[in-house]
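Complex shown without one protein chain; remaining protein chains in place.
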Amino acid sequence: MLDANAKGVFVIAPTPFTEDGALDLHSADSMVDAYLAAGASGLTILGIMGEAPKLDAAESALFVRRVLARVAGRVPVVVGVSSPGFASMKALAQEARAAGAAGVMVAPTPGLKGDDAVVAYCQQAMDICGDLPFVLQDYPQQTGITLTTAMLARLLADPRLVMLKAEDWPGLDKLSAIRRAEAAGTQRRIAILGGNGGQFLCEELARGADGIMTGYAFPEMLVGVCALMAKGERDAAQDLFDRHLPLIRTELQPGLGLAVRKYVLQQRGIIASAALRAPGPRLSPETRAEVDYLLARISQG
Amino acid sequence: MLDANAKGVFVIAPTPFTEDGALDLHSADSMVDAYLAAGASGLTILGIMGEAPKLDAAESALFVRRVLARVAGRVPVVVGVSSPGFASMKALAQEARAAGAAGVMVAPTPGLKGDDAVVAYCQQAMDICGDLPFVLQDYPQQTGITLTTAMLARLLADPRLVMLKAEDWPGLDKLSAIRRAEAAGTQRRIAILGGNGGQFLCEELARGADGIMTGYAFPEMLVGVCALMAKGERDAAQDLFDRHLPLIRTELQPGLGLAVRKYVLQQRGIIASAALRAPGPRLSPETRAEVDYLLARISQG
Amino acid sequence: MLDANAKGVFVIAPTPFTEDGALDLHSADSMVDAYLAAGASGLTILGIMGEAPKLDAAESALFVRRVLARVAGRVPVVVGVSSPGFASMKALAQEARAAGAAGVMVAPTPGLKGDDAVVAYCQQAMDICGDLPFVLQDYPQQTGITLTTAMLARLLADPRLVMLKAEDWPGLDKLSAIRRAEAAGTQRRIAILGGNGGQFLCEELARGADGIMTGYAFPEMLVGVCALMAKGERDAAQDLFDRHLPLIRTELQPGLGLAVRKYVLQQRGIIASAALRAPGPRLSPETRAEVDYLLARISQG
Partner (left out) sequence: MLDANAKGVFVIAPTPFTEDGALDLHSADSMVDAYLAAGASGLTILGIMGEAPKLDAAESALFVRRVLARVAGRVPVVVGVSSPGFASMKALAQEARAAGAAGVMVAPTPGLKGDDAVVAYCQQAMDICGDLPFVLQDYPQQTGITLTTAMLARLLADPRLVMLKAEDWPGLDKLSAIRRAEAAGTQRRIAILGGNGGQFLCEELARGADGIMTGYAFPEMLVGVCALMAKGERDAAQDLFDRHLPLIRTELQPGLGLAVRKYVLQQRGIIASAALRAPGPRLSPETRAEVDYLLARISQG
């Protein structure tokens, strides 16, 4: 279901809440429906940039099961299981497996020192997660951990590692280096999905990415760009992408971006409320007006 | 039970695990007994430097209830409830209250920007935690958050704030400034307990601290120093302190210190295993020998 | 020459080097000419994101004098004088003044703790820099220092503070708050120029910024957007901006962005070499091709 030949758009789903902060499972359903209708090849839930740390264990389990039930096997679902301790990582992975997840995703824990320590941690994490396909999240802006191509080559000895979520920034040359190593036959293939809110989608695909894993609020644009790039229509892909870049940029703001994204999803009728769990930022009227303006421009094409 | 006149040694208890990583509730009991026998005026559990993030919610609740049952009201118990989200902070605080905790402790969440944002966060946290006495942990080395005397003065408008765990480093001048403001009548009294593993215990007390909240593995030394300082026997206090400083220093090592502390507690028969939950450091044979040497020197007086 | 009514585009000039790393003063001349031809209202040199720390004191002085001689008073030049010590800040400021600079720019030094310490540092810096108009750089992503509107209000007591380089990110609501305070009469006017590579130029202007201070390699676009916004042509401004956003995004990459910017300036014939002083990144052939592609799209309009 999830292997090194995976490709397309894996949408990172936020966790919807009601206005008063309760888990909103109805919105979880409508969100799943919208993402699948948009052409998603997969979904990812409980990622590290979302509000997963604001859920308790029971809520996490509830949300995982609800999303998986709604997806009903139509696309693979990846569950983020990064955790300060291996005990809770194991519990989350088992929960994910029981609910029917296609794979788990882990980012190396902050504070690891030196290449060997990072490699060892990832190897342990794969053992902890059992036999589920493993997605490695390379996200140094958040974790402070560097993953080099040499380290990845070592990790590929484990067949469970099937996918790299590549969001080092800047990271395009690393992507090229991995594909060169595969072409040279020194390393087996791994599926690579880009990230970083989609802000370098065309370049990532041109460098050899198989798609993207991000939560940008218009996944149909991501799907469309992937399709155009696959057909070799670079200019058309860039044209489509450029129309969305102002909003992508707005969703990428540190601390504020998730609130923008949820606001857009709400405006599009995909979730019921834009609320974040406290403590979290709220959009000012001026910011909402700026987003509305960008939405209007997008809808005008 | 816990108010602005609190004083003495509040021992920060680690979370004991068995060799295979299970919560060790028998050791929780023996640990409580040992701390009370050493003269502790209070206990603190689930602090941010310990292994609290490696517990799931059920384990946290179990541990809190076990410790409080064993203490049985003989001393006040403070429960750390810092959390990325207010929903889980509230749940933890309610759990603590139900189990009989005397107060809750919160450190401002990382990422707050500017004095006003920090003050607002702390005020919200007090509201979230309800009517339990509130201990504010000032620990910028871990949180990245600065708490100035001016900010503390604003927070003291809320009567629930009864205690400051003062572990800014260096922070002695701040301690003096708070006591000067109280003496000048511009600010009401707050109990201040030092921290940072005890490494500046004598100076903290001389500057006006009411005691210390730390987990150093020989709490009876902390109790002894407090008693000598209270009697004005500065030199004797320093003599006693100096004998322990090499071990305090060894327990303060980032990343490794908790493993040293648990090893000492195990060697002293206070907990059954020195194990940390994975991933966590292990002491090398050389390090254990170094600690053994320091323990021998302490026991020789 | 530089006061609270300043406006327009202040171009942050990079420091041009020859291929072998020597200061390239001929390119300094051609760069000044190009920026003025593009409609710059001012220039800024020796900013903290450039390669100023790689110049020795003699080179800095040489570069400052060369740029100021070439500008010859046609537009105000701001010189960045941030420094770990006040002695060298003073020396730089005196050098800048002697060469004819219109103002100096300082970002608070990393490590300051609490609002009061930041305010005190900025006040001292203004005293150190003498009677030159003072530009405060608010750039927390680089300095780790928060500047709130309340802090700015205190700093405005000093008449030398005439301009804010506003590049907190996200920072648009702060910009609005400053303008609201001015409108309410509680605070005197300060010139505000946006930053962050120009990525929120339209929004900054709509929120009340007087222009932008950034080094984006097409300053004529920045000038054009400012002119369109001043005429109230919001859609036309956004259209012009959007055509450049893919390249702005590419210039914003941490660690790599300056190399991209110098490459573009070289391709445009504005400086002779794209070289950075070692150690510094080099663009891969793939990255250069990506930039070439974006340049072709921009030139096609």
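Letters are used for the chains, namely A, B and C, taken in the order the chains are written, and counting of residues starts over at 1 for each.
Going forward, contacts are C-beta pairs under 8 Å (C-beta built on N, C-alpha and C of every residue); 3 or more make two chains touch, one makes a residue touch a chain.
What you see is a predicted model, and the numbers here were worked out from it, not measured in a lab.
Only one of C:3, C:29 or C:51 touches the absent chain when the whole complex is considered: C:51. In the complete complex, the hidden chain is touched by one of A:58, A:98, A:150 or A:289, namely A:150.
Between the chain not shown and the residues B:18, B:123 or B:253, the one that touches is B:253. Seen from chain A, the chain kept out of the figure touches residues 113-116, 140, 146-148, 150-151. Hidden from this view is one chain, which touches chain C at 21, 51, 53-58, 84-88, 91, 109, 111, 121, 124, 255, 277-279.
Interface residues of chain B facing the missing partner chain: 169-170, 172-173, 176, 199-200, 203, 206-207, 238, 242-243, 245-246, 249, 253-256, 284, 286-287, 290, 297.
The rule we apply is simple: only the chains that are shown with their structure count from here on.
Taken as a contact graph, the chains are fully connected, with every chain touching every other chain. Farthest from chain A in terms of Cα centroid separation is B. Averaging the CA coordinates per chain and comparing them to the mean over all protein CA atoms picks out A as nearest. For this pair, chain B with chain C, the centres built from the Cα atoms lie 46 Å apart. Note on chain placement: the centre of chain A and the centre of chain B lie 38 Å apart, centres being C-alpha means. Residue positions of chain C touching 2 or more other chains: there are none.
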